[in-house]
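Sharing a structure with you now.
Then we have chain A:
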Amino acid sequence: QGKEPVKVGLVSSKSGVFAQQGEEVMRAVQFAIDEANAKGGVDGRKVEVQSGDDEGTPDAGRRVAEKLARDGHNLLIGAIPSSISLAIAQNLDRWDAAYFIVASKSDKLTGDTCRARSFRTNHSDAMDIAMINEWAKSLKEKKFAVLAADYVWGRDSGESFKKAAETSGKSVPLSLYVPMGTKDFSPYIAQLKDSGVDAIWVAETGRDAIAFVKQAEEFGLIPKTKLIGHSLIQNFMINGTGKALEGTPGTTAYTPDIDSPRNKAFVTAWKAKFNRLPTDNEGQAYNGAQVMFDGVKLAKSVKPADVSKALRGAQLDTLYGNLTMRAADNQLLLPNYVGRAKVVDGVLRPVVEHTFPPSIIPAPSPLCKM
Partner candidate 1 sequence: MLTINLFNGLVYGALLIVMCSGLALIYGLRRVVNFAHGSLYMLGAYLGFTIASQSNFWVALVAVPAIMALFGVLLDRYGFRLLQDRDPLTVVLVTFGLLLVIEDFVQTVWGKSNLSVATPEALNFSVNLFGTAVPAYRIGVIAVGAGVALGLSLWLKYSRIGLFVRASSTDPTTTAMQGVNTDALSAGVVGLGTALAGLAGVVAAPFLALSPSMSSDVLIDSFVVVVIGGLGSLSGAFVAALVLGLIQSLGAVYLPNLSAVLPFALMVAILLWKPAGFAGSRT
Partner candidate 2 sequence: MTALLTLDNINAFYGSAHILHGLSLSVNAGERVALIGRNGVGKTTVVNTILGLAALKGGQIHLGKHALHKPRPYMAAQHGVVVVPQGRRIVANLSVEENLQLGAAVGRKGHWNVPEVYKLFPILQERAHTPGTALSGGQQQMLAVGRALMANPSLILLDEPTEGLAPVIVDQLARIFNQVASQGTALLLIEQNMSLVVRVAERYCAMAKGSVVAHGPVENTRESLKDLETHVMV
Partner candidate 3 sequence: MSEFVLQADDVAIHYGGVKAVDGVSLTLRRGEIRGLIGPNGAGKSTVIDAITGRVRLTRGKVQLGGQDVTELGPVARRMRGLSRSFQRTSIFGQMPVRRQVELASHKMGVADSGADADAVLEELDLMPMADVIAEDLGYGEQRRLDLALALVGRPSVLLLDEPMAGLSVKESHDLARHLKALTSRWNVSVLLVEHDMDVVFGISDVVTVFELGRVIASGEPAAVRADPRVREAYLGSAA
């Protein structure tokens, strides 16, 4: 009693392009908080939360994060796009806050913009790419095309896949980079059909990905040609495309199948409350909240500086098992997964097929100086 409460600042999208994923993140963090409070709090402290809408833009995101932090809710969590996370990370010292990244993948967040007070509890692009390099070797198809969003993440994904595939003796004759916000993919689909490849590496985001998949189906590109997805078989995309993604393999950041005691407990509790399995975004956000709570427990303090110090280099029991928070760049060293969209118990969702251990994670970026 009398201990200072844990004050969480939940920043995510209630409106804008990422509203749907934002909703998932908010739900899962709230769930984690309610659960903690029901069990008597974290480190004997009550957890309080305030949330704000980042509108999907860095400017608004920074604004609400600052407001929350300055109001004392200085353990921040939740933004989706890297741009918002970068804008928040940049200001943590100024606001005396700490930040837990649960969805943003940009390498900058653990590279030149790494901060002592920001922690990434999800996979970075570099981690995904390391896995892709491994995975490409095992793919059976010989001839690939790349279809990726024309910005940093898509380009990185597409180019590293091409390199990885070519080093393992496969050919990638066609790479298409599509402007963000493209509605009509038919010109690209025509080229893909024309190229006669066995499979297509797809690195597209949100609405664009959904539009692509729907139109690919409409034009008969799939299922004839296989899709291989980088962050494609996420729950919300699978749900937005009918049955089109069934059987599609791809990277997946979290699934309810992960075999760890904490995950089992989480999935059971979640099912009890929502009568369905948690989605990938929900799992990642819940995991991030747990890392935050572990930090408070380790530090026995709610001061962002103390929490950050305690977490750096710590061993943590997470949904993904026992993991290290790498001291060099505050990246949680997660195992990574390749799965497939499959119908399980009447629901189409990603199911893990292959797990890549943390040992393949590349070394921390030399740009990160904390």
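How were these picked? Simply put, all candidates are chains of the complex that A comes from, given by their letters.
Assume a residue touches a chain if its C-beta (ideal position, glycine included) is under 8 Å from a C-beta of that chain, and two chains touch if they have at least 3 such contacts; residues count from 1.
Note that the coordinates shown come from a computational prediction; the quantities given were computed from them, not determined experimentally.
Engineer: In the complex, what candidate makes contact with chain A, out of 1, 2 or 3?
Structural biologist: 1
Engineer: Can you name the residues of chain A that touch candidate 1 in the complex?
Structural biologist: Against candidate 1, chain A makes touches at 15-17, 19-20, 22-23, 150, 176-179, 181-184, 186-188, 190-191, 193-194, 206-207, 210-211, 214-215, 218-220, 236-237, 239-242.
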